[in-house]
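Excluded from the complex is one protein chain; the other protein chains are retained at their positions.
Letters are used for the chains, namely A and B, taken in the order the chains are written, and counting of residues starts over at 1 for each.
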Amino acid sequence: MRAVTEENILEIKNLQTSFYTRDFEVKAVDDVTFSIPRQKTLGIVGESGSGKSITSLSILRLIESPGKIIGGEILFKGKNLLGKSEAAMRKIRGNEISMIFQEPMTSLNPTMTIGQQISEAYKIHQGLQKKAATKHAIEMLKLVGIPSPEKRVKQYPFELSGGMRQRVMIAMALACNPDLLIADEPTTALDVTIQAQILELIKDLQSRLGMGVLLITHDLGVVAETCDYVAVMYCGQVVEYADKRSLFKDPKHPYTVGLMRSIPTHDRDLEGDLAVIKGTVPSPDEIPSGCRFAPRCSYATELCKSKLPDLQTYNDVNQIRCWIYSDEWDGDSEVNLHAESESTT
Amino acid sequence: MQNQKVLLKVTNLKQYFPIKGGILGRTVNHVKAVDDISFKVYEGETLSIVGESGCGKSTTGRAILRLDEPSGGQVEFRGEDLLSFSKKKMNAIRKEMQIIFQDPYASINPRQTVRQILTEALEIQNVVPKKERGNRVIELLETVGLGTHQADRMPHVFSGGQRQRIGIARALSVNPKLIVADEAVSALDVSIQAQVINLLTKLQREFKLTYIFISHDLGVVRHISDRIIVMYVGKIVEIADKKSLFENPKHPYTRALLSAIPSTDIDNRPQRIILKGDVPSPIDPPKGCRFHTRCPFATELCRQEEPSLRQTNLMLDGHKAACHHIEEIEAGTHQPSPLTVS
């Protein structure tokens, strides 16, 4: 593990966030560790229930009851956000760390104009008066490529298309020039040609404004196009963290490999059936005691089923949570993850 | 493919939804969701319809089954015009044509067990004698990969993938010829999506099913289809066999659509065409070619005259595109305006 240095804009260590139902505790985020270098993009990939969105909400401490952050550290510019007061957190939200959400249709307030919603950030964090704030809002709209921004500031969200609304969300998030932008499935609800526009915009603004980006998505294609580093999450844990090239060229975790193989791609033909990961994600009250992926993994051994592997570091940066790469591994000495595995339905 | 039997023939299909307005609440305009499209579906094939939201792909699927009454055109199923059928006759023929929806949970009764859901489907169409229905339900569950021990559970205990299997079992219960799958795997996580896709292809082989597969995911479409229709604002812009469409797309919209999909291949980045602007509204579609407002190749001709689907000598049989400039674009004599390509 890398030392805590100023080169990382965000470092998350052993984060735990749980939700409490009447009968049991759902460990939505369980011992999550990763970091985002300054001005770089980290993608978190995972299926529903992997805890990727809860992780992102935890960073801004927007977890609501019955959820609670119960452990770990979230170091932003070297300072632990979990130790801050609510008032101090408010100064960070929308100012130093901003967030955009999946549903541009519902994430904007329907009874406030676009201008009011963007300029609010200026009013809160920079104490600007209405006139100056609106002027800045118009500039932001221009920056995110919205035509005739002077007209748009006076409009309401329903007057804009989905792609335009996501641009407004981005304008709002970037208003105070944050050091970190968290984008939770920013293009999932959008059509593919609009998705291309939005991803291009985020990339462009990142290089111009020099911020770190945390991009949460279920789409490996989006990750390949936009991220520098990737964390793969499964059942509330990071199972693999790697730079993009390593992850796509040499995925290490059986889940990552399975995930990549089960996606039909548009740029080449596949013969026969798709490879599948057997079974389903375990429900929150039936989390396996060993490796969480063991029941679905074709390489799982007794060790995997009984003991949870640690996240171990290799090549200084990349991390893997799998017994295959440890000295204790009790299965085949030569595991070939990349051999075509049999598919089952 | 051309020698095969035509199962379904759609001719000049139109679906206009009225918009009410004005002081007296009269119909002031129409959403031209599907505007004069024609195509054939051959027996045993998978024909996919792709396009972005609002292009009319789902509306087409619903209009074929008369879930919404089409505004015009013909839909012939095995040579019979479905639109002329009485309600009773239509209900009878629905056992030949089934539909699977995106959200299986919304389309199944949450207060019935899986067994009840399937038994009811069998009852309605009355294809299986009463005493054999129990066995048939078990058989169906096994066919779609659900355990017989799950028959008496309620839908809410199932995961999304399993619910979609229930939806598929219900569709299969009446031995259909044609299944319209409307974004059937879109809501599923990728690992589950692969399982359901494999199930669909397995069932097609086993029961000689014909699929109309409606999807926005071109990766899935490439995997599952024989032929593909690309729609844009209520019109077909290109229709082709899978290989031609993905490797030799002719319509500028198809090209842009394909290039916009993020690829997991991190070494070979194809040149990306970023389309400017938004999809126009189907209430007031642009004159001429509907794509001209976003097309990097648009000319005065495109703004004036609507192109029809046509085949050029560069295209294989059955491959058609609706563009005035297929030849010039191919030959490179007609250059795109530079702003739109990155």
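Operating definition for what follows: contacts are C-beta pairs under 8 Å (C-beta built on N, C-alpha and C of every residue); 3 or more make two chains touch, one makes a residue touch a chain.
FYI, contacts and distances are computed from a predicted model.
*Asks:* One chain isn't displayed here; going by UniProt, is it "Cell division protein FtsX", "Glutamyl-tRNA(Gln) amidotransferase subunit A", "ABC transporter permease" or "Malonate decarboxylase beta subunit"?
*Replies:* Not shown, but named in UniProt as "ABC transporter permease".
*Asks:* Can you say which of A:Leu15, A:Ile92, A:Cys291 or A:Ile324 touches the chain missing from this structure?
*Replies:* A:Ile92
*Asks:* Looking at the whole complex, which of A:Val29, A:Ile54, A:Met172 or A:Val257 touches the chain that is not displayed?
*Replies:* A:Met172
*Asks:* For a quick check of understanding: of A:Thr21, A:Asn80, A:Asn109 or A:Gln312, which residue touches the chain that isn't displayed?
*Replies:* Candidates A:Thr21, A:Asn80, A:Asn109 or A:Gln312; residue touching the omitted chain: A:Asn109.
*Asks:* Which parts of chain A are in contact with the chain that was left out?
*Replies:* Chain A touches the chain not shown through residues 60, 62, 90-95, 98-99, 101, 103, 106-112, 120-121, 124-125, 156, 158, 169, 172.
Please note the rule applied: only the chains that are shown with their structure count from here on.
*Asks:* Report the inter-chain centroid distance for chain A and chain B in whole angstrom, where each centroid is the mean of the CA atoms.
*Replies:* Result: the chain centres lie 31 Å from each other.
*Asks:* Touching residues of chain A toward chain B in the complex: what are they?
*Replies:* Its residues touching chain B are 47-48, 161, 163-164, 191-197, 199-200, 218-222, 224-226, 244-245, 248-249, 258-260, 262-267, 269-270, 273-277, 280-281, 343, 345.
*Asks:* Note which residues of chain B are touching chain A in the complex, please.
*Replies:* The touching residues are 52-53, 145, 159, 161-162, 189-195, 197-199, 201-202, 216, 218-224, 243, 246, 256-266, 270, 272, 274-276, 278-279, 342.
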